[in-house]
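The structure follows.
As you look at this complex, bear in mind that one protein chain is not there, while each of the others sits in place.
Right after this comes subunit A.
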Amino acid sequence: MHIEITDRAVKQLKYISEQEKNSNNALRITVDSGGCHGFQYFYDLMESNSFKEDDVVFENDGVKVVVDEISLGMIKGSKIDYTEELIGSQFQVSDNPQAASGCGCGISFEIKV
């Protein structure tokens, strides 16, 4: 049950903290049903002191990523990355071992049964 946070994601989260002058930021990643492939990633910024009971926190270089247990089951082993592409710059869950296929924009995915 591990999640890797890439250097690019660390850099971007630090940048956000700097901009907002808030060193307590954490990135929450949630998986919910939706999108054209059935499941969808959601990204939220949260205060790192408002964790819930079933939250698991991953850290890299002081940057925190928070995933709840249900979502973790579907993204464990993935990388949390920050991509800058023509379609838009965004945090992204990549190399998800549980995902069978995904849609073009990388937000929706199908789960392996």
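The criterion applied here is as follows: a residue touches a chain if its C-beta (ideal position, glycine included) is under 8 Å from a C-beta of that chain, and two chains touch if they have at least 3 such contacts; residues count from 1.
As a working rule, contacts and distances are computed from a predicted model.
Peer 1: Determine which name in "Large ribosomal subunit protein bL27m", "DNA replication complex GINS protein SLD5", "G-protein coupled receptors family 1 profile domain-containing protein" or "CAF17 C-terminal domain-containing protein" the UniProt entry assigns to the undisplayed chain of the complex.
Peer 2: Of the names offered in "Large ribosomal subunit protein bL27m", "DNA replication complex GINS protein SLD5", "G-protein coupled receptors family 1 profile domain-containing protein" or "CAF17 C-terminal domain-containing protein", the one UniProt assigns to the missing chain is "CAF17 C-terminal domain-containing protein".
Peer 1: Tell me which of A:I3, A:I80, A:V93 or A:I107 is the one touching the absent chain.
Peer 2: Touching the chain that is not displayed is residue A:I107.
Peer 1: For subunit A, which residues reach the chain that was dropped from this view?
Peer 2: Considering the whole complex, subunit A reaches the absent chain at 31-39, 70, 100-101, 103-105, 107-108, 110-111.
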